[in-house]
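This part shows subunit A:
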Amino acid sequence: MTLLQVENLSVTYTPRDLPANRAVHDVTFDIDEGEFVGLLGESGCGKSTLGNAVLRLLSPPARISGGRVVFDGVDVTTASEDELRALRWTDLSTVFQSSMNSLNPVIRVQAQFADTFAAHRIPGDVTARATELLELVSLDRHVLRAYPHELSGGMKQRVALALALALRPKLVVLDEPTTGLDVVVQRSILTRLAELRRELGFAVLFISHDLGTVLEMADRVMVMYGGEIVENRTAAGMLHEPRHPYTRGLLGSYADPRLPDVQVTYIPGRPPDLSRPHRGCLFTPRCPHAEDACREVHPELLPERGGLVRCLVAQEDRLPVVRLGAADAAATIGSHFPATGALTDPGGTPDVVAEAVLSVDQVSKRYTTRRGLRTSTTDAVRDVSFTLHPGRVTALVGQSGSGKSTIARLVTGVERPSSGEVRFEGGSGPTVRVDRLRGRALVDYRRHVQMVFQDPFSALNPTRTVAYALSRPLVNFAGLRGTAIRERSAQLLESVGLAPAGQFLDKLPHQLSGGQRQRVVTARALAPDPQVLIADEPISMLDVSIRAEILELLGELVRNRRLAMLYITHDLLSARLLADEVLVLNQGVLVERGPTRDVIGAARDDYTRLLLDSIPNPFAPAKRSGDASVVRSAQPGG
Partner candidate 1 sequence: MKRSKLIRTAALAAALALAVTGCTGTESASGPGTDGRIGFLDYGDFGGGSNPQANYNPYLDATRLGATEYVFEQLIAYDSYGCQAKPWLATQWTWTDPQTLVWKLRDGVRWNDGKPFTADDVTFTYEMLKQHKALDTKGIWRYLSAVETTDPQTVTMRFTQPGASALTLFGEIKIVPKHVWSTVADPVTFTNAEKPVGTGPFTVKAFNPQQLTLGRNASYWQADKVKVDELRFHKADGGGQIDQLKLSRGEYDSNAMFVPDIKKAYVDRDPENNKYWYPSGGSISVYLNLTRAPFNDTAFRKALVPAFNRQEIVDKAQLGYVKPASQTGLVVPGQAQWLPKDLPNQGVADYDPARADAELTAAGYPKNGAGKRIGKDGKPIAFSFRVPGAWTDWVQAQRIIVANLNALGFTVRAETPTPEAYENDRAIGNYDAVLGVHGGSCNMFRNFQEPLGSDQSAPIGKKAVSNFVRWNDPRTDELITTLRTATDEATQKAAVAGLTTVMTEQVPVIPLWYGAKWFQYRTAKATGWPNEQNPYAAPSDNLLIITSLQPAGTTTK
Partner candidate 2 sequence: MAYFARRFLFFIGTLWAAVTLNFLIPRLQPGDPAEAIVSRLAGQSESIDPAQLQAIRIMLGTPDGNLFEQYLQYLGAVVQGDFGVSYTYFPYSVTHMIGQALPWTVILVGVTQIISFIVGTLLGTWAAYRRNSRVDSVITLGSTFLGTLPFFWLALLLIYVFAITLRWFPERGGYGGGSSPGWSWIFISDAFQHSVLPAVALLITGPIGWIIGMRNNMVQSLGEDHARLAVARGLPRRRIALTYGARIAILPNVTGFAIALGSVLGGTVLVETVFNYPGMGRLLLESVSSRDYPLMQAIFLFTTVGVLVANFLADLLYGFLDPRVRKAETA
């Protein structure tokens, strides 16, 4: 039976100083009772706005500009506050993305449960009920006495989930419920969620950018692009026969890193600017199958092969055929998307390993923190050794808090190890003891060792142009002056694939897409002509569809320029695609190391296997149902 009906819903943002922006356009879909529906899309596609519109939680300048939302017979868009209040939470609840802020910081967890019960006049013992609910999400009852800031991110999100289920709602809107959490924690929460849904039978609208998660969890998946739903079909259907080119592109960026051959694809280009009017299909500029008609006619969302798709080419059945079997899907899907870029893992190319340019030798780092009179020590890194070689990528893999970033800081001289040595042997002069550098010598050292940062939005100064960002290392390290700087900057931009460079030099960071920014960041790192490049999660903040693109760039640079790269990541798939060697770090200790294919393909260590299992894998949903208990016991409490 239909629980939620969304009909021709449009949401428009009308900010004061900027042109109006229709974030959600003419969206229609249903959710049946007990159904788990995924809403998939990249950042800015309007999926969260849609979620908020369903809950009628939009706040100005966003407003519903058309259509209606009918929940259980009630039109949410026109209901009075009182009608709505009766509906809220008892039937319709939600979990927000930012667990950090979704609980009132100044009252205890228990009070937030009590509030909820009181608002809906639920009689009975709050503590008992709340304890019961917390048990549902595997939390101890002492959490009730805690203030939100005393809980970890995972615990807060569990509390939020428990709260969402408090009144046994019919539909829960989950807006990126696990984004920002550690992979392992993420996995355990999702597992629990799946179990709960089976037990309690509520319907779910699951909003996420993470295709793997959505396909794995959902019964049915809706893909959103540019404020519109472009495809809507069952998860299985989506997996086996994606019909929209965009969906295909997204699916192409996934693969099981354990397979002998791994290939992923990406979608070049960037999402449309919704503040401008568009003709034709919004995806046309990025679509490999676009035809002339696509540029003129805006396609409708029409039934096609058991689902709905908004693509003229697909509707006219002129898409290349893809038939995927579960087993070989990951290995082959990329090839079905030939016009886009693709990246294949470096495989077993047996390099002649050159001399190490940088050696990390039995390095440990201990932090001492003082709390009042007590001091406590944490060993962030213990006895880690490795070497970096020209033309080779060494991946450092581990979950958050494993000490990866500490190692990056030690290698770049930002911090000094408590014991052990970091030696740089690549310079023209004698070996540099990085752990002893200071002042001017440290600056000189950084000529050779550069970084690519995790967040391209924070790695570029928002007020400085691309040209300025690139000029600094050129002035400081290459000693360039005058027009030479601009020429060299242009060369650098072109070397990272931003051509013609003239278009980019005078842009401000916010005028660039995430991928373009990351390319600028990379170009800046290349400016001093370094020998070592430290890439700290360079793709984790990027949209899925372009991750492979950046990986490809990094890979090319390493091999063409004979750079030694330390690639830091929690993502084994990207490590598999990029790295020659993998080091697995758990709580500051290297637990496993070796050639990429060996480590990932045949992991020996439990921790490595845990990391592997935590990767959402739409291609093998059946395989993992039994693993949940393992995960939980490994990470109690999240």
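Definition applied: a residue touches a chain if its C-beta (ideal position, glycine included) is under 8 Å from a C-beta of that chain, and two chains touch if they have at least 3 such contacts; residues count from 1.
How were these candidates chosen? In short, all candidates are chains of the complex that A comes from, given by their letters.
These numbers come from a predicted model, not from an experiment.
Only one entry among 1 or 2 touches subunit A in this complex, and that entry is 2. In the complex of the two chains, the subunit A residues touching candidate 2 come out as 55, 57, 59, 81, 84-90, 93-94, 96, 98, 101-107, 115-116, 119-120, 147, 149-150, 160, 163, 371-373.
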